[in-house]
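Excluded from the complex is one protein chain; the other protein chains are retained at their positions.
Chain lettering (A and B) follows the sequence in which the chains are written, and residue indices restart at 1 in each chain.
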Amino acid sequence: MAKTKVSLTVNGNEVEAEVDSRTLLIHLLREHLNITGPHIGCDTSHCGACTVDLNGKSVKSCTVLAVQAQDGQVLTVEGMANADGTLHPLQQAFMDNHGLQCGFCTPGMLIRAQRLLQENPNPTEDEIRAGISGNLCRCTGYQNIVKAISAAAQQMNMKEAAE
Amino acid sequence: MNEQPSRKEREAALEGIGTSRKRVEDPRFTQGKGNYVDDIKLPDMVHGDFVRSPYAHARIKKINKDAALAVPGVLAVLTADDLKPFNLHYMPTLAGDVQAVLADEKVLYQMQEVAFVVATDRYAAADGVEAVEVEYDELEPVIDPFKAMDKDAPILREDIKDAKEVGGHGPRKHPNHIWTWEAGDQKATDKAFKDADVTVKEMVSYQRCHASPMETACCVASFDKINGALTVWGTFQAPHVVRTVAALISPLPEHKIRIISPDIGGGFGNKVGVYPGYIMAIAATVVLGIPVKWVEDRIENLSATAFARDYHMAGELSATKDGKITGLRCYTLADHGAFDACVSASKFPAGLFMICTNSYDIPNAFVSVDGVYTNKTPGGVAYRCSLRVTEAIYMVERMVDILAQKLGMDPAELRMKNLIKPDQFPYTTTFGLQYDSGDYPAAFKKAMKSVGYDALRKEQAKKLEDFKAGKSRSLMGIGVCTFTEIVGAGPSRVCDIVGLVGTFDSCEVRVHPTGVAIARFGTKSQGQAHETTYAQILSTEMGIPAADIEIEEGDTDTAPYGLGTWGSRSTPVGGAACANAARKVRAKAQKIAAHVMEVSEKDLEWDIDTFRVKGAPDKAMTMKEVALAAYSNVPEGLELGLEAVEYYDPPNFTFPYGAYICVVDIDADTGETAIRSFYALDDCGTRINPMIIEGQVHGGLTEAFAIAMGQIIDYDEAGNVIGASFLDYFIPTAVETPIWTTDHTVTPCPHHPIGAKGVGESPNVGGVPAFSNAVNDAFAALGGVHTQMPHTAPRVWEHAKELGLVA
Partner (left out) sequence: MLSELGSDCRPLAGGHSIIPMMKLRLAAPEHLVDLGGIDELRDISVGGGSIEIGAMVTQHELLTSAELGKACPIIAETSALIADPQVRYCGTLGGNVANGDPGNDMPGLMQCLNATYVLESSGGAREVSAREFYHGVYDTALSDGEMLTLVRIPTPPAGHGYAYSKLKRKVGDYATAAAGVIVSMSGSTCQSASIALTNVGDTALYAADASESLAGAELNDETIGRAASLAEGITSPVTDMRGSEEYRKKMAGVMVTRAIRLAAERAS
């Protein structure tokens, strides 16, 4: 199979790789670029552990070909913290509210939550639950995840109001 | 001027037992810096993938590797014939049976491993798998466990055809029979039934389901040919057990095998057993001399790794007409699939099923379990089950509700009448289990009061009237569950693994000169936050802040031998080892402090983090100061250094308990069940970290919800596995998952150093019966007695239809 060169921006860095046309975005990230935050949890595009932000949308990177991300902007959990190392309010809120246990769904959950709060900065509990319905978790029962996202939203809204 | 911190401040600085200490695991997980097995990349590493059987039962006629070997990137294709010279084509299971690593001559379940393809990357390996040609001659499968022991049933296990017993469990009555296990006094129980005013009997089935952690099973095996050393990173809940088993079946000695469990993305029992994928990765790396990675996909995980449950229990209760239960009887048919790979202590093939008398004072009981082979995936014990405790408690809790219905009694009232009273402790059950502590009535009363039980029953009665009058199509159900479960395997006189190693556990703690410490354990967290909570025990016991204590698990080269984490055993056994090791450290520290302060040991008293001289409180030495002294100034006859090891063999299991109440509203026209509320009260003894306990309960209840309301791994008549992908296997999203209300009581365990019992499995043990009782309860006044799980909308609708409730 002939290789294709693909170039894109990941977490603010311009990267290039040679992939097969059938290589999935999740494998481009994990195998070629050593970005192992996003995980693989299923084979039928249900679990959302592979969720990244691609060109301003939450997408399941296991259901996108790497070549479709050509010239794209990808954000993964590794790119959520600030340049000075301080954490994104969502990352902090997950830690403060016990929003994770084994951590496997967490990278996808955080990146999805970040886009959710950009779509809807002040979501109700129901809206949060619907907003993360593409991300499965087996450990937490979601209750503290919802609490964390709500807390982060409040924090971010307060900060914005102050600015 | 330095102000001395107050007692309160010093205690807070410890973040010890009872604190909702934030997790030290979280920084790496929230920044994508976890270290899971599939994150591991080694130079020259290659990938392995399986060719799997499409048939449930068939002879293998021919395997043609040529096309696969011609696929670009494919390096090797291994079959059973390649393993035979090393006697590796079968491996021992943790139940005393053997399991095919690669199918030899016949396949026994759909998706069974037939060949292993090794290639340069995972895509090439998948291409290679597709290209392997296998010819089969189909055989008639055995799918219905009730037909497995028919006279003319096809014989599944030709490899053990002549074996009189399996795993040392006594005579087999049929080639597809594995063992019979019995407990209790059959004669006395039969008499109790004969003499009873009222008896009830019902077939209570607990369907085959699967723990399905978010991360599937995987490993990276790397053999260093020059040093003759094997390292395997893997999703192992019990890394030392894997090392010992690997040493027993391979030519490598145990000290040349290093097993590392890094971060594991959930286990729930699915990652205790040894899978063919691990063996093949090891075999391939030994042969090729380069690292080999095996990662299963989700469909493989759900179809071919250890399932849970599949117990068909004919439960019976006998009682007086006033509702005093006089006897329990249960005959169980256990479907074990094609190989008995059910993790169990060698004396207990049906696990701890004898917990089935539960929280009740039942004087007579007899249980009998027959394990049989079928053409299905092996396994059985997994999914937060505490070794068949989930099955036992489900059966008895359904039977109690069915008895209540027959007696015309409220199910809560019937339970209250039969609960073991606090003054009966320590209580020995009719099966010989010694419950050490508990106040069941207090817990149950608290639960009922918290949910407003009486008002709920009144509301239910009104809603029933509305339904009967045609004013409403909604049926309300209230599900009650009181449970005692048994965890913390276990005393080595009764519990062992592979007949060799007792189920103790261990802690090794070392304090450094600067007063900080490191501790290593034989357990292995898969999300339970041991790095956070073990440090809390150590900090309370040793007076060193938890933040100053590093916790390690999972590397068999450095961790003391342990039996891993499953069946909620880490707190009862690992936690006890932890506390005792810390106490040994403190005892030595006291000697050193006395020596340095030139007083006698008995003149010292311990105050949070400091040794004080009695009557002269200003004369004191902190643990931190003692640590430094330990490396330079110790009394005559005492060694330098400050460390301790404890191998803890528990004197007994522990018995966490609870009371759960669930309220549902069922739409009779669609069969959909809405969970209105769920209240869970757990007593796990001393609570080390309330935040983490709450998280464990939330997660366990969510799994229970999924099992009761939708999960099943099913097989059609031809043995095709149905529902083994996330398209069908019910994993609830945040939308379906109910909101959980949690509560607690605390009755410390008298035989545990810090009084803790463990809690991880309780929510699954108590949750499933609460949901199932709620659904059944909605129909109890309309003629419904029992309907089987999972309570999917179509099944509930069928039940409503059978009762004449649907047009």
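Here is the rule we use: a residue touches a chain if its C-beta (ideal position, glycine included) is under 8 Å from a C-beta of that chain, and two chains touch if they have at least 3 such contacts.
Since the model is a prediction, treat every value here as computed from it, not as a measurement.
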| item | value |
| --- | --- |
| Residue among B:Ala188, B:Val501, B:Ala620 or B:Ala793 touching the omitted chain | B:Ala793 |
| Identified contact with the non-displayed chain, of B:Gly477, B:Gly543, B:Gly710 or B:Pro763 | B:Gly710 |
| Per the touch definition above, residue among B:Asp197, B:Asp322 or B:Asp669 touching the missing chain | B:Asp669 |
| For chain B, the residues touching the chain missing from this view | 126, 130, 669-672, 710, 722-723, 728, 730, 732-733, 735-736, 792-794, 797-798, 806 |
| Interface residues of chain A (partner: the chain not displayed) | 21-22, 24, 43-46, 48, 51, 57-60, 62-65, 67-68, 112, 116, 130-134 |
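Definition applied: only the chains that are shown with their structure count from here on.
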| item | value |
| --- | --- |
| Centroid spacing, where centroids are CA-atom means, of chain A and chain B in whole angstrom | 30 |
| Complex contacts: residues of chain A adjacent to chain B | 20, 22-23, 27, 30-31, 34-44, 46-47, 49, 76-78, 80-81, 87, 91, 94-96, 98, 100-107, 110, 128-130, 132-146 |
| Residue ranges of chain B touching chain A (in the complex, touch as defined) | 22-23, 25-34, 36, 38-39, 41, 121-123, 212-216, 263-266, 268, 295, 297-299, 526-529, 691-692, 694-695, 698-703, 725-727, 731, 733-735, 737, 739-740 |
